[in-house]
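Only a single protein chain was left out; the remaining protein chains are all shown in position.
Here the chain labels run A, B and C in written order, and each chain numbers its own residues starting at 1.
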Amino acid sequence: MAYKDEQLREEKVFKDPVHRYIHVKDRVIWDLIGAMEFQRLRRIKQLGTSFFTFHGAEHSRFNHSLGVYEIVRRILANFEGKPYWNPNERLLCLAAALLHDLGHGPFSHSFEKVFKLDHEDFTKKIIVGDTEINHILRRVEPDFPQKVAEVINKTYHDKLVVSLISSQIDADRMDYLQRDAYFTGVSYGHFDMERILRVMRPVDDQVVIKSSGMHAVEDYIMSRYQMYWQVYFHPVSRSAEVILSKILHRVKDLYLSGYTFRFQPIHFLSFFEGEVSLQDYIRLDEPIVSYYFQAWTDESDEILSDLCVRFTNRKLFKYVEFNPNAQMEEWMVLHRLFEQVGMDPKYYLVVDSSSDLPYDFYRPGEEGERLPIYLQKPNNELEELSRTSDIVESISGKKRTDHKLYFPSDFIEALSDDQPEKKQIMDLLGIARN
Amino acid sequence: MAYKDEQLREEKVFKDPVHRYIHVKDRVIWDLIGAMEFQRLRRIKQLGTSFFTFHGAEHSRFNHSLGVYEIVRRILANFEGKPYWNPNERLLCLAAALLHDLGHGPFSHSFEKVFKLDHEDFTKKIIVGDTEINHILRRVEPDFPQKVAEVINKTYHDKLVVSLISSQIDADRMDYLQRDAYFTGVSYGHFDMERILRVMRPVDDQVVIKSSGMHAVEDYIMSRYQMYWQVYFHPVSRSAEVILSKILHRVKDLYLSGYTFRFQPIHFLSFFEGEVSLQDYIRLDEPIVSYYFQAWTDESDEILSDLCVRFTNRKLFKYVEFNPNAQMEEWMVLHRLFEQVGMDPKYYLVVDSSSDLPYDFYRPGEEGERLPIYLQKPNNELEELSRTSDIVESISGKKRTDHKLYFPSDFIEALSDDQPEKKQIMDLLGIARN
Amino acid sequence: MAYKDEQLREEKVFKDPVHRYIHVKDRVIWDLIGAMEFQRLRRIKQLGTSFFTFHGAEHSRFNHSLGVYEIVRRILANFEGKPYWNPNERLLCLAAALLHDLGHGPFSHSFEKVFKLDHEDFTKKIIVGDTEINHILRRVEPDFPQKVAEVINKTYHDKLVVSLISSQIDADRMDYLQRDAYFTGVSYGHFDMERILRVMRPVDDQVVIKSSGMHAVEDYIMSRYQMYWQVYFHPVSRSAEVILSKILHRVKDLYLSGYTFRFQPIHFLSFFEGEVSLQDYIRLDEPIVSYYFQAWTDESDEILSDLCVRFTNRKLFKYVEFNPNAQMEEWMVLHRLFEQVGMDPKYYLVVDSSSDLPYDFYRPGEEGERLPIYLQKPNNELEELSRTSDIVESISGKKRTDHKLYFPSDFIEALSDDQPEKKQIMDLLGIARN
Partner (left out) sequence: MAYKDEQLREEKVFKDPVHRYIHVKDRVIWDLIGAMEFQRLRRIKQLGTSFFTFHGAEHSRFNHSLGVYEIVRRILANFEGKPYWNPNERLLCLAAALLHDLGHGPFSHSFEKVFKLDHEDFTKKIIVGDTEINHILRRVEPDFPQKVAEVINKTYHDKLVVSLISSQIDADRMDYLQRDAYFTGVSYGHFDMERILRVMRPVDDQVVIKSSGMHAVEDYIMSRYQMYWQVYFHPVSRSAEVILSKILHRVKDLYLSGYTFRFQPIHFLSFFEGEVSLQDYIRLDEPIVSYYFQAWTDESDEILSDLCVRFTNRKLFKYVEFNPNAQMEEWMVLHRLFEQVGMDPKYYLVVDSSSDLPYDFYRPGEEGERLPIYLQKPNNELEELSRTSDIVESISGKKRTDHKLYFPSDFIEALSDDQPEKKQIMDLLGIARN
């Protein structure tokens, strides 16, 4: 029997707290899960620094990747025998679902910004490069790795396949909303996925939703909205993210300026130099980062050492609401005051902004462009969701941005009361005196 | 106001998936949570290697410690104003609950066995040594650290206080059963804790259960029984544990024999030499261990390198049921065959045994001795649980042991079919040929 | 000890699937629950005809009333010692919460419309009339019944007390949304009540919400919106409601026209004559109605008999979307056609409309006027919810109406194909031919 058709003698079942069970029958999927590049995802947290705010959020991308696979598996079980659906694309969908996050590194968001990387590039490189994953995929057929990469990259010709993994209501989002809600323990993030799966229909090159399922989809959109503001953009997690970025900046600056490290950043060298090989990238997981951060708490550079202590022991920055446009002058004053008291504002006075677009029906030309959600009416006409749903319409395409200013309040409070800047800073930042 | 009585201006609340919310009002508790030795528990998994079997089991001891604190907080809220209960012991109970696992290191079980350590010793050392935790506790009163250590060590004079943390139905067990069930996703581990808390009564120097709550306690005992056999002793997790132990053994042996490491085991040196300082101990968390294991995949020693690849990429040993007493001869034959084909049986043919005592009403003189559970009848008489409950009686004091033999089936299958030992080994281990 | 201060020797606890446990410590509350007028609520379903659509929705108003009491009890436990809160109002709040629905009869909505009754009047009458409830309340103090009635009637002088029972986010709504979601099994209706209770604050004469809880309140508003459209206004339940109303109309018409009943509507006589005594009202519960409907399936009047068969055996009317304003002409044609084939359109061609106002910040002068929800900002300023929340703003004060036309499709299909009206009716109603 061809490798691509091989079935396990006995179905393998993973106990999953979100989907109850994850079922694997295909030999290819089983082998992919066992590959070292996939196992590596156990060492990357799904929610980066969110565990500092929600202590339950310690789950890994391994978890999530299995979940996305399982959702696609269930969708396809419903699609069997339906028009428009080509059953030969099944294994491709499952593999793409499983592997879509393969290129994520530790705290991807910060690493990507500081080192100008793109985890999607690395997903592709792992799939087409010389890896265990690639060897497995090639056994299916020589151009199977390329196809999987195209699906994940949204360039695959069959857009129906693409839309299962990447759309406004794809398996990726359905898994992470539920999973992140489960592990953080928040009461948002729940919606009736079973119903949504049942009202999904393949129509031409997209997945549409029978209009009788509109309310379940509204509920999903609202869950997403709540999760963004309650969990993903939580200011405490962002505080840890700010510190993390500043550590990376500092260590890079120190390296480039010839600083002598007590503890050499061996795993980071190619990152500093902008020449990250696939092997170096794969090696850098969260335990490695944690190891260095702990080690650097002993560095002689006070800023690096302080920031690493903060991240390791959760001595985070405090924050206030801050509008960088309206409060530019205030910011400049603070900047100067911080310099005067010896707190480098580059590292200790940081503006961070979050934004989200809860549901976009149309955002042409942007990189993150997502396919809109179409409802299929009883007469088979399609209608874009926000035209039918008041609630969705009310939040469609509305970008909401939240700016905060982060700073070390412990340092400020530790300043001598004789220093005139202390009072000024505290007043400007609204820090209360005891 | 005295430090010990200080209350936070606004109650702090942690979102917890198991207890919904964890409430902190005491300044002392808040400070303890912020201490670096407590934050370190975020870097120690609650269930060691279980995440290899149950991918959701990635939660840390930090999680669990907060949970135990919260349960004790709720119990004490019920105890307020009850006879026998001394409200002055409140803060002591809360601190002991929070800190009871402070001395756990990474994969404690294996580390303790290989390096002859005891995490309870380290819990004590962290509490009475020169640590952030100790400084906070001393602010309460000079001998407060000592008291906390005694409660955790079960030597404190007020046994009522001790029994909240260490008994057959203490806050520790109630939290971990529920928490581990939640994160693994298994359907066991649930019981009606709210009811149990409501029927707990302080009587003399112990906590007893009103007999109307007997069925809830039975349910708790059964949960515990199920969790042991379904989760804690799962043979796949034990396979990873076996490999972990063998890595530690190997690296220690190599070090003692003067092997030249490509990658120096700096963090381990004092462990090899049996002189582990408090600082060295605290530093060794799971990311550090993970870092070394990944690094050692490149060591020239083939056994060390192979075992580290296995642990890092989850290429675990397979297992068969094995009774070391009844099958001694078989085991000797296998031992010899393994040597003949060049697989060192010390590392590649491992017997592992698990046992549990689900409920012990009386086990005098043993180190793990636990207080039995007493039911309080309507006439206030006390009766030990197993005398009333058939179900509990049926499993009381019955030690059940499960032996398994672990081995690398991939190596065996990779042997040449020409080697006569291959067939013999496969037959003895019951490995099927394709 | 005064009756109003009497506490039960041992707290009574009800197992409740929604709030886990309902706690009763006050003798007065315990006695009220035991009163026959309160026990009667076991014989009135919370959701009327919804069980025809959601088979789980068989729960009674007894359930719900206990739940509202429990929520108020928890709110007041949080209010203890807070400014603005007068602890002397505690028992009044609890009693009003427990008794707020006391005057509901079977299928109140239909009965009220057909017989021009008002359940709120009867709530008041039961509280101030010669009933077990009244005797208990009078033992608290002579004017206690009057006070309880005023709180329920929203005329009590202390508006803070009123707002606990009747506002946009009162205990009534918080209970029924969760309870109805639980029993129907729909996945809407969940929100984080524990958090909402924690952010509720008494301020002057109202309950406000700390602004940090805004998202939990948004979630509650959305739950409400979803429950209205998914459950409360479900067209199948409304079909049963339509039939129920028509039965009541028919039986009243028959009675007034001197029809000789095989089975006398003794319990209904005072309803027909518009002179319903308190005793008659209390007696009429759902089993009684069910008894008559079953009996009347044998009446010689064909319309009454048919409608009773339909209700008893769930042979409901089918429905189509119908806009009574735009489709007036169509309706008149149908009316005539129904008459021609002998189906009295008064009973067999029924327009029914539903509407809901998910969140009203201001609806002056209307009977159902509800207090808006205010958020309390960190600086203690109050702001009305819809000014802060985009989502709530999007649905504020927007009345959405849904019209449907109900008819007996089985009768129509049973018409002879030779009758020209058959095809016309089927075309107009969009009934497909086999």
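Everything that follows uses one rule, which is that a contact is a pair of C-beta atoms (placed from the backbone, for glycine too) under 8 Å apart; a residue touches a chain by one contact, two chains touch by 3 or more.
A quick note: this is a predicted structure, and the numbers were derived from the prediction, not measured.
When the whole complex is considered, the residue among C:T184, C:Q206 or C:S223 that touches the unshown chain is C:T184. Of the options C:H23, C:R42 or C:K346, the residue whose C-beta touches the omitted chain is C:R42. From the set B:S167, B:T184 or B:Q230, the residue in touch with the chain omitted from the display is B:Q230, counting the whole complex.
The chain omitted from view is touched by exactly one of B:Q7, B:S300, B:Q340 or B:S394, namely B:S394. Seen across the whole complex, the unshown chain contacts chain A at 13, 20-21, 194-195, 198. For chain B, the residues touching the chain absent from view are 186-188, 190-192, 195, 215-216, 218-219, 222, 225-226, 229-230, 390-391, 393-395, 398, 400. Contact between chain C and the unshown chain involves residues 14-18, 20, 34, 36, 39-40, 42-43, 51, 54-56, 58-60, 62-63, 66, 182-186, 283, 285-291, 294, 312-315.
Definition applied: only the chains that are shown with their structure count from here on.
In this assembly, the C-alpha centroid of chain B lies 52 Å from the C-alpha centroid of chain C.
The residues of chain B that reach two or more other chains are 20, listed in rising order.
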